[in-house]
Structures are given as C-alpha cells and as structure tokens.
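See below for the structure under consideration.
One protein chain is absent from this view; the other protein chains keep their places.
Chain nomenclature is as follows: A and B, assigned in order of appearance, with residue numbering initiated at 1 for each chain independently.
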Amino acid sequence: MTQNIKFIQGNEVCVEAALYAGLTFYAGYPITPSTEIAEHLAIRLPLISGTFIQMEDEIASICAIIGASLTGNKVMTATSGPGFSLMQEGLGYAIMAEIPCVIVNVQRGGPSTGLPTNVSQSDVFQAQWGTHGDHAIIAMTASSHQDLFEITVDAFNMAETYRTPVILLLDEVIGHMRERVFIPEPGELPLVERLKTAFKEGVDYHPYLPREDGRLPMSDFGGIHRFNVTGLVHDMWGFPSNNPTIAKGLMHHLIDKINNNVHEIARYKEYHMDDASIILVSYGCSARSARHVVENRRKRGEKLGLIELQTLWPFPMHVIRNRCANARYILVVEQNMGQLVHLVKMNVARPDKVFLCNRIDGVFISPTDIRNVLRVIQGRGV
Amino acid sequence: MSVKKFIRERFFPHIWCQGCGHGIVLNAMLRALSALGISKNEIVVVSGIGCSARISGYVDFHTLHTLHGRALAFATGVKMSLPGLNVIVPMGDGDALAIGGNHFIHAARRNIDMTAIVMNNRIYGMTGGQFSPLTGYGMKATTAPYKNIDHDFDIAELSRAAGASYVARTTTYHVQQLTEMIKEAILHDGFSVVEVLSQCPTNFGRRNKMGGAVEMMESYKSLTTPIGSKAKQENPALIERGVFVQRELPEYCSEYNAIIEKLKKGTEK
Partner (left out) sequence: MSRMRFVFSGSGGQGVITAAIILSEAAVLYENLIAVQAQAYGPEARGGATRSDVIIDDQEILFPKVTQPNFLVCLTQEAYHKFSPIVRPGGTILSDTRFVTIHKKSDARQIQLPLYETIMNEIKKPIVLNICMLGAVVALTQIVQQDSILNVLERRIPHEFIEMNKKALDLGIAMGESQRM
C-alpha cells in the first residue's frame, strides 16, 4: 500500500486537495451533507498552524474567511443549500472587494430545508445569480474523487488568479461516496500563489488599480500598506465613489476579468465525441450515470458521446457550440427541474433537439433513467 | 495632542450632520490611540453599514468597511489571522444589535480580543430615521409614526450576559471619560464593549422633540449618573455611566494558539 492512495469520502478529498492547494483558514457552520469537511479540517488545520473556527452561522462564516483572506490566507468555507443561501450577501462582497476565497456547496434537495440527506444539483443557477447585482462568478464541479482533487486545487488557483470567489458545486453523492484517490506529491500540481504589489512602504499605493492584464497585485491587509476595503463602488484607493465613470469601469473590470477568460477557466472532459450523433451533456454525480450509459451503448456500436462539464460558470458556451454542432440529439442529464439544459439550448443552432433527463425526488439518477429517456428520443416507445 | 496624523484628509468632509455625536466619538477614539502610542500600522478598524460605520474611511489605519451587521464576523477573520494587531469595531446600535445581534453576542461569548464601540443614537440615521432596537418604548420614528411599541435592549447587560470581559458606558458629553474608556477597552485582553450615547439631532432628537444637539448633550449630563451613585437610588430612571464589567477571562486567539502549541509539542515527541 502506498501512502498516497486513500479510500475516502468526496468531502474528505476536498479537504486533502484544499490543504494541498495551501488552505490555511477555514470558517464554517455544520450542515448536512457538507459537515465532514468541517470535521476533518477541525483536526487538520491546527496541526499545520492554520485556523479552524466554527462560527455562529453561515453569514458569519463567509465574512470571517473574507477577513482572513484579506490578510493573505488561502481560505475556504463549506455548506449546503440553506447555508449557501445565507452566504449570498458575503459572496457579493467578496466579488466586489476582489477577495479570493473558495466556497463549497455540497448540494442537497431544496428549496428550503428540503431533502437534507438526499442528492440534488439544483443550485446551479443560484451559484451564478444567488447574490444580487450584475457580476461574474466561477463555479466548478467534478464527478470522481480524482477529478475532485484536481478541480479543488484548480478552484484555489483560479480564486488567486482572478481575485474572486470560486464556488465548488459538489453534491451529496460525490460528497459522501468513498472511492480511491491518488494524492499527488507536492509540486506535481501547479499552485498559484497570491500576486502581491512590489511597492514599498510609504509609496502612495493604489490597492484597486489592476495591471494591464486585469490582475490585481494587492498588498496583504494589515501589512505595510494601509488602505480601505469596501463593498461600495470604489475608486483605485478603495474609497467609496458615486462617479459614473468609476462605477462603469469597476463593473467592466469585475465582469470582464472572468468572462473574457472563459477559455482559460473552462474545464471539461469528453468521451467518444469524435463521431457522436447523440450527445449527452452532464456534470457532477449525474455524469457518472451518463458515462455508464455511453460506455455500454458504444460497446453495441451506437454513436453516443458525452461532454462532462467541470466548469459550470462562466458557462463554457464555446464548448457546447463547437462540439455539439453535428449532433442529432443532445440530452442534458442533471438532478433538477432543468437548469443547465437552458444554457445548452441557448448555445446550439437547434434548441428543439435538446432534451432533459432529470430526477427531482432525491434519488440518484440511474443509467436506467437515462436509457428510458433515450428510448423516447430515439422513437423506440416509452 | 495632535490627532490629525490619523486622519485621511483626502476623504473629508465627512458625511455626518451638524451636531452629530459621531465626530466626538471619532475624536475620542483617535485621542485614545494617540495617548496609547500605538502605531498606525498596528490598528485595524472594521465597520459595518450606517453613519457610524463611515468612521473606517476617515482614519489612516487598516480599514475594512463591510456589510450591515457583519463587521464583527469580518473582524474575527482578521484578528484570528493577525492576533498581534489591535482591532477596533465602531458600530451603530442597529448595526450591532439588530442585524448584527447574533454576531455581537457570539463575539462576546468567544471573548475574542477586539473593541466594539457601540455608538448608540437610538435610530437608523443614514436611511432617514427608522426605529432601531435602542429607540425605546413610546418614542417616534418614521417606521413608528404613532409610537414605538418595541422595547429596547440594555447594551451593557446584554454584553455582560453574552460574556464580554470589559463593558463600559458613557456619552458624547463625557468626552474625557469616553477617551479613558476607549483606552482601557483597547488595552483589555478580550472582547470589550464601549457603549456611547451619541446624539442624532436630525433623525431622533427632532422627531422626539428633544431639541438640537446642545439640548441633547445637556440631557446626557442630566439624565446619566455614575454607576452605583446615590442619585441612581433616588431616581432609578437615570442611566448609569461607568465600567460595568472588567474581568479576566481566557482570550479566544490565545486559547486557539495554545492548542496549536500543544499539538506541536505532541508531534515533536
């Protein structure tokens, strides 16, 4: 047995990957099905002189990690639907004040308290539009523990690169399932460290003046430069401003730095896509069932393919547009009333050829569920 | 004593109304910091939303202007990361005790080393005079046009019960006492609360026929009394000023650090 192979829950994989990526501060509030993340970090973080703190609610949790991130920590919080709803206010603040952080939402059935111990993928739109105001967001997901490890590290890297919150949109199946994961050696996966200003103490330093490439080299809060951070529209000093030119410039900066980099941010996997005429599009746990069907049908010579999206926001429209151009049918497989399916329809020439295969009852969507929908699409009866 | 060096002059004039008490609190806070001789780089000011919260913008420290009610939660993240810095959280009464009430009692319960200066003007001033949890029964506000039927908190008692290890109250009239209390609170190792009765002539005094700023400040003189005074026994309606709580309790960051140190020793063995 090698030390680097572990047989653990997805939530624990997330912990291992976060620590690998350099996590030093976690604040959270327990909620099923994400709680194992807090429990494992409560053990692990003090061992590396990091900070674990259980806050009074999810609102306080996201605020605490934002405060800690400002001082230079890599930070994370984890929650599920009801807690994610409470975090929306802080999420908007982190977007506006450009504070790197990773927010894990291990999705469960909703709305409200919903189905606390059952699977769902119904927070896809909330991840993008849960907090108020125009903004861009990065949201990522994974369907296997090995992918989850890499995507979690990616999430931390993107949070640093773009100085923005990144949402890890997991689900109950992946969070609780145990399977093998190989933990890479330190250095095997690239890590992005925080870009800091080269300005020395005493210089008239502009914390919110981005470089030409859009990246923001910020000084750690509490360090050699004193500056202001606010959730209000602000100028390059970080001071509140009502100036329309400043407001417009800031909005463009916040949105463009993410949406203009969709090609760099997009993570996805393809299976049997070269000659596929029926294309399944899926993500997270649902992609496991979708791939099960695709692999079995391929053995019978049927031309099925799968696009598994790992970046959900910004929506990788170029992937759907380019790869689905020749599809006879597209079947979106997800555990909700149809969220990603709308985005797929918006990005293909024939939206009438896009179908949804879903489950909303808290039961994990199975290959049989998908086969049943395929029968209908292929005109083989119900 | 010059406190000008602490001010970000570039961002003046401030937004406060004529006669507002908040400028007096700012002044007292800066005098306290000046007297303590703490360098500007060692001071963090975290604030929420409201008139009082604008203090953070005006001072040349590390300043974090956050969300309504959430300042203490942000401050907790900063303090746990940089326990060596002095964290001061100027708050309004609504900010601290309505929307932020939960964060307030939990910060007190943890006894994390920071100073909450609650500037109690008994009203939501910035948004035009809606009642707050400190407005008090029978008073008027734009959202209590007939009379307020909500009872108010006693901030000192609430803080004591929640676990704060330093609790004091004074007013903008008693500026020397205020400065001394802020000094003590900053030096105190644990969660400290300084409640300051601070007049809002525009949105509280005017609507409740209390006169202007001068009359309101005079009332702070006549309606308050030192803790345990004879006057209080004779007239229980008087509001007590002074230090209500000053006790030594384990401080949160130190306790957390002790766990880390213990684990380090454990792994060395």
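Observations
The definition used in the following text is that a residue touches a chain if its C-beta (ideal position, glycine included) is under 8 Å from a C-beta of that chain, and two chains touch if they have at least 3 such contacts.
Owing to the predicted nature of the structure, the values given are computational and were not obtained by experimental measurement.
By the touch rule given at the top, the unshown chain touches A in the complete complex.
Touching the chain that is not shown, out of A:Q54, A:T117 or A:N372: A:T117 (per the contact rule at the top).
For the options A:P184, A:G223 or A:P367, the residue in contact with the chain missing from this view is A:P367. Note on the undisplayed chain: of the listed residues A:R44, A:H292 or A:K353, the one touching it is A:H292.
Contact with the chain not shown here comes from a single listed residue; of A:E39, A:E150 or A:E179, that residue is A:E179.
By the touch definition given at the top, subunit A reaches the unshown chain through residues 1, 5, 7, 32-33, 116-117, 173, 176-180, 288-289, 291-292, 295, 364, 366-368.
FYI, only the chains that are shown with their structure count from here on.
With centres taken as mean Cα positions, subunit B sits 38 Å from subunit A.
Within the complex, the subunit B residues that touch subunit A are 11, 40-41, 44, 46, 56-57, 60-67, 70, 73-82, 85, 102-103, 106, 256, 259-260, 263-264, 267.
Residues of subunit A that touch subunit B in their complex: 25, 27, 46-47, 49, 51, 53, 55-57, 59-61, 63-73, 75, 89-90, 93, 221-222, 224, 226-232, 239-240.
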